[in-house]
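Read the structure below first, then the notes.
With one protein chain removed, the remaining protein chains of the complex are shown where they sit.
Which chain is which? They are A and B, in the order written, and residues in each are numbered from 1.
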Amino acid sequence: MEAPKNNSLFQFVDACLRGCGQVMFQNNPVTGFIFFIGIFYNSWELGFCAVLGTAASTFVAIALGADKGLIKAGLFGFNGTLAGIALPFYFVYSPELLLYVVINAALSTIIMSALMNFLGKWGMPALTAPFVLATWILMFCASKFGILEAGSLLATSIPDPHTTISVGKISAMTFLDGVTKGVGEVMFEDSVVTGIIFVIAILVNSRISAFFAVFGSLIGLLTALVMQSPEAPLRLGLYGYNSVLCAIALGGLFYYLNWKTFLYATFCMIIGSIAQASISVLLAPIGMPSLTWPFVIVTWMFMFASKGFGHIAAVPAEMLGTPESNLKHP
Amino acid sequence: MEAPKNNSLFQFVDACLRGCGQVMFQNNPVTGFIFFIGIFYNSWELGFCAVLGTAASTFVAIALGADKGLIKAGLFGFNGTLAGIALPFYFVYSPELLLYVVINAALSTIIMSALMNFLGKWGMPALTAPFVLATWILMFCASKFGILEAGSLLATSIPDPHTTISVGKISAMTFLDGVTKGVGEVMFEDSVVTGIIFVIAILVNSRISAFFAVFGSLIGLLTALVMQSPEAPLRLGLYGYNSVLCAIALGGLFYYLNWKTFLYATFCMIIGSIAQASISVLLAPIGMPSLTWPFVIVTWMFMFASKGFGHIAAVPAEMLGTPESNLKHP
Partner (left out) sequence: MEAPKNNSLFQFVDACLRGCGQVMFQNNPVTGFIFFIGIFYNSWELGFCAVLGTAASTFVAIALGADKGLIKAGLFGFNGTLAGIALPFYFVYSPELLLYVVINAALSTIIMSALMNFLGKWGMPALTAPFVLATWILMFCASKFGILEAGSLLATSIPDPHTTISVGKISAMTFLDGVTKGVGEVMFEDSVVTGIIFVIAILVNSRISAFFAVFGSLIGLLTALVMQSPEAPLRLGLYGYNSVLCAIALGGLFYYLNWKTFLYATFCMIIGSIAQASISVLLAPIGMPSLTWPFVIVTWMFMFASKGFGHIAAVPAEMLGTPESNLKHP
């Protein structure tokens, strides 16, 4: 009888669960499993497409003969997870949509491999760029043809640069909703409960990452508040989710955690929130959302930059672990 | 008496003919010559500007001291061919236009050398990016100033993202016109006869490339059909020409032809057609055409990606030949 670890179905499921966990840099199948629970809690359509996207992108990587170590670590899964959720989030769910989910996930795997090759010259990670680029290609096209019906969120989720009327007053609820939903919105989950489930899922793998997820969401919200954002997008967490990802990446994961890297990461979160506003303005003429592109370009800037900064100590690629294990081998 | 091969005029003409052939990756002066015939058959203005652009870009490469082997292979000509045709295609022909053709061709040579240096780190080809970037710089500018008069095609060739009204019904003619014009539109030729002449020209050098030119045009059309495109752009080949180039590049030329690379190339053609719709949407606010940029970015994605895919066997750069010769030395 075969041991479960050598079973290829077991390995595939493990890679998919880690893939979902890797959306927030957590190489842990339990974290990924709880993430899926959180998504299904909010919506079974989003949950199903998340699973389908993760499986499709991982399967395509196997079929094309990608590196087994990378597949096993879920690195060909997380862009598929996001590519899967994005479509039913912005378009009305239909059986045909599932075909587009599979195409989007497959394309994200190809762009992932392309960016790994490109960025490998500097030892830089692709982050969620493959998801964003693949989804933009499909969404711009879908907006042109009538095949996918745009859901109500496509219009409302893009903050209007000309609206400065504040609907709703800033209150404690703005912060409670905004910070938890900010974590949820990393995977398009407009739900306080799902946001909390996501934090618990990260806690399973790393307390430091869980702290930074919440802290990043708060910094993103505060930045937009100082910039005099109206209340609605603050409460939806729309200025939080990019900063959440900036925070987890730079908060003890790619850098050794200390006061200097903490301040550096915090500045990155602030710029992540500002970039969310800026890239929304840039895409406003075609009515398309920024997805996680603000996180991607801002984090690339900060990570490319730190190689030239003697006071910002990066963890060598071959030593990367959880923020906790990084602290043990400084 | 000097042998013709050592005559510098002969060498220049040979480089220009190969340059025209290289628009579709055919390093063959006869193919290039028949391409020119096809362009002149459709329009003497387009033909004259194609010749002028090819000659100007090749001449500038010689004057600046570019690598002689690259010049000889026509690699400083093909972007000039396209840079030459694009201007009289989008603007009303006038003697002044010829000055802009020469500037556009010269700029394409500079961008070609720049991209060769940039992409050389990964051994990636520049494709038609020099033509697209140079032409965009000149066209955006021309649209601002009144010096060049926009032709009727500039408005109509950009598919309107808000038009979903199908003018005309899908028929056998949609396919016959669309597939042949798709090959023609690679060089802005809205002509069934020119499309057929182009296929014959490719046949002279490679039957496999000729097959993929037609197959790519068909896949591009079918993809747009499934996406519920109106009939008019299908019949004009507007969703075909990017896929034609994807197909020739990945169909046995840069990869060893087998079932795995065939499926990989076909997926690339599908994405090429989708990207044509998406990039048209992106450029719609400024009313500018996508040119062959969809082909360029999609093919770069697939070619950068395949270095990480063990099942997709790329032909080493120093072994590149026709698809037929690649098959002999796998």
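Convention: a residue touches a chain if its C-beta (ideal position, glycine included) is under 8 Å from a C-beta of that chain, and two chains touch if they have at least 3 such contacts.
As the structure is a computational prediction, the values presented were derived from the model and not from experiment.
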item: Omitted-chain contact residue, chosen from B:15, B:107, B:186 or B:275; value: B:107
item: Residue touching the undisplayed chain, where the options are B:136, B:188, B:211 or B:267; value: B:136
item: Option touching the unshown chain, where B:63, B:173 or B:263 are the choices; value: B:63
item: For chain A, residues in touch with the removed chain; value: 121-122, 159, 161, 164, 227-229, 264, 267, 270-271, 274-275, 277-282, 284-285, 300-312
item: Missing-partner contacts on chain B, residue numbers; value: 63-67, 103, 106-107, 110-118, 121, 136-141, 143-147, 285-286
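The definition used in the following text is that only the chains that are shown with their structure count from here on.
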item: Distance from the mean Cα position of chain B to that of chain A, given in whole angstrom; value: 36
